[in-house]
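Here the complex is missing a single protein chain, while all its other protein chains stay put.
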Amino acid sequence: MLFTQLFINGLQTGALYALIAAGFSLIFGMTRIFHAAHGATFTIAGYIFYECYSVLHLSWPVAALAATFAASLFGVLLDRYVYAIIQRHEGSFFTVFVASFGMAIIVQNLIAMIFDRGAVTVSTPLSKSLEVMPGLYVAPIAAVVIVCAIIFFVALQWLLTKTNMGIALRALGENPTLIEVYGLTPRLLSQYVFLIGSILVVPAAILTAATSGLNPAMGNHVMLISIAATIVGGVGSLRGAAMAGLILGMAENLCLAFIDPQWSEAVTFVILFLFILFRPGGVYGRAVMS
Amino acid sequence: MIAYLQNIAVLFCINAILALTLNFIMGYAGIFSLAHAIFFGVGAYATAYIAMHASDSLLLCMAASAAISAILSMALALPALRVRGEYFVAASLGLQVIGVTIFSEWKSITGGLGGMIGIPRPKLWGYTFNDDTAFLMLALVVLGIVVGITALLVRGSFGRSLMAIRDSESAAQTYGKHVNAVKTLSVAVAAGLAGVAGSLYAFYISFINVESFVLETSILLMAMVIIGGTGTLFGPIVGAALLMSLPAALTYLPFLPPTELGSIQQIIYGLAMVLLMMFRPGGLVGGRSKEKSA
Partner (left out) sequence: MKKLILGLTLIQAAWALPAAAADYKIGAIFPMSGANAEYGQIFGTGVNLAIEHINADKKLSGTLSVIYEDSQALPAQGVTAATKLVNVSKVPYALSAFTGVSKAVAPVGARTKTVIVNGGAVGPDLATLGDYFWNVIPLANFEVRTMAPFLVKEKGFKRVAMVYVDDPIGQALLTDLGTEVKAAGGEMVGSFSIPTTAQQFSGIAARIRDTKPDVVYIASYGNQQVQLIKQLRDNGINQPIASYSAFSTPSVLSLPEAKGVYFTAQQLNLTRDDPLTKRVVADYKAKYNKEPGAYVVNYYNAVLTFAELASALEKAGKPVTGENLLAQRKATKTFEFVGATVSFAEDGTVKAPIQINQIVGDGTSKVVVAGK
């Protein structure tokens, strides 16, 4: 029964990780920007939700909307006013990464100043688990997480395959110069990518706020997962990143049946190292040599 | 007063060595590492262990620290450098996380979360560096040696190979440069010297624990290099000096609430990183161009 319990926990964690990783992979795959501030977007979404729901006592749809607005605004503005400028004159991987990283540091500390460094949680009765079977405790929120993830992925899939916008976005990832030939603007499309990528973290942030709680430094962990999942899943493959996020979440929980909790974070990275060593292309990606 | 200034000066030397070595791989080789604090830590723990259990000889401890850090870095570099830059970032991040876990758990060697206390001062040819002034001299000498080694490597053909690889790997390979060997060697040198800084640190503070080698430290070092200027010899030293004096400087601004000083400090260097990358990617010393030969 322990194993089943850990499996369910893993599904919940994995679903959240899949959402986070998909957002990052979308941005990285399509704009080639190493958006190290993705964790900051997550933190902002989580805290805005907390502020609206737990502090100002607004209804949760309103709070969720506010969080979505804040997250997407952050992502889009960052692209428009920071990344765009850098890309205009130089745009090397290093410069963009560092700027992004600097942004993440600023956000982390601003949030720490405004909201206090302690952990905050959004209290909801949904997080209290019920004994569905002897020894198996599942909280309603686990179901919410999994359903949410499925809905968002289905929506994303539809967006990318069935809409013109989506097809243009995928083209952006393949060949940015070519789409200019077709009369589209990479800059504008890039902003849409950031919009979508940032929206993807919002449900994950809200649900994390309700389960493990928020703290200003959580962006680091989000980045760890995003990067690891993107590589394990294969750079450029959205499906890969989502799958990898799920795998990493499951691994992190299932390993608790065998080893001490100290090492569960390290498990994520052992998996990452193994992939880098033996299959750098990831599960779905193309093989990449520099 | 003197002791206070000496204290700051020694810590500055240590940070400057770390920034210089990180710049060597980031600025000159174009390899992005988030795990520099781990090599620092490995050096510190190696020295602490040897000094407390075997011998407090300066040369032995430093050599061991350098060697162990260098070998560890090669374990990271060999697989990760085969693939693109982003992968090394991820792998180094992974090493940073796993490194912290190992430092916290391997109690017999690192003392676990409690750390190691009571590290003796080093002995060189019969003289023990108990006096703080003497230790400062030692730190300055080591810093000088590191600057020397860095300058030598960068200005020689090794440095040119490195910069060629940074600018275009495929071109460099066409010209017969052994890309992987050069990259791995540069990582090893940088890590080894970071280990030496760790050795100094362990000897000086006499107490080390994992708290000094976490991700925040790696990030701070990265900020020093970037703000000072990558790809320049003195940029990292400027960066180290600036970022170390920032906390003290902030205390002189009375309108800042003291509880928020740490956050404000981090915001300042985060902001500096963003603005510099937007307008002056070479950092304060480097200027507009990121690709400046030393």
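By written order: A and B. Residues from 1 in each chain.
By our rule, a residue touches a chain if its C-beta (ideal position, glycine included) is under 8 Å from a C-beta of that chain, and two chains touch if they have at least 3 such contacts.
As the structure is a prediction and not an experimental result, all values here were calculated from the model.
Chemist: Using the definition of touch stated at the top, determine which of B:205, B:241 or B:271 touches the missing chain.
Modeler: B:205
Chemist: Who touches the missing chain here, A:55, A:119, A:155 or A:178?
Modeler: A:119
Chemist: Touching the hidden chain in the complete assembly: which of A:139, A:156, A:169 or A:223 does that?
Modeler: A:139
Chemist: From the list A:13, A:41, A:95 or A:191, pick the residue that touches the absent chain.
Modeler: Spelled out, the listed residue whose C-beta touches the missing chain is A:13.
Chemist: Residues on chain B that touch the omitted chain in the whole complex?
Modeler: On the side of chain B, residues 1-4, 7-8, 11, 101, 104-105, 112-115, 117, 201, 205-209, 211-212, 247, 251, 258-263, 265 touch the unshown chain.
Chemist: Take the complete complex as the reference. Which residues in chain A touch the chain that isn't displayed?
Modeler: Residues of chain A in contact with the hidden chain: 1-2, 5-6, 9, 12-13, 112, 116-119, 121, 123, 127-129, 131, 135, 137, 139, 211-213, 215, 217-218, 221, 252-253, 256, 260-262, 264-265.
By our rule, only the chains that are shown with their structure count from here on.
Chemist: Can you check how far apart chain A and chain B are, centre to centre, with Cα atoms defining each centre and the answer in Å?
Modeler: Between these chains, centre-to-centre, one finds 30 Å.
Chemist: Tell me, which parts of chain A touch chain B in their complex?
Modeler: These residues of chain A touch chain B: 34, 82, 85-86, 90, 92-99, 101-106, 108-110, 112-113, 220, 223-224, 227-228, 231, 235, 262-263, 265-266, 268-270, 272-273, 276-277, 280, 288-290.
Chemist: How about chain B: which of its residues touch chain A in the complex?
Modeler: 26, 30, 32, 79-80, 82-87, 89-91, 93-95, 97-98, 101, 104-105, 169-170, 215, 219, 222-223, 226, 230, 260, 263-264, 266-267, 269-274, 277-278, 281, 290
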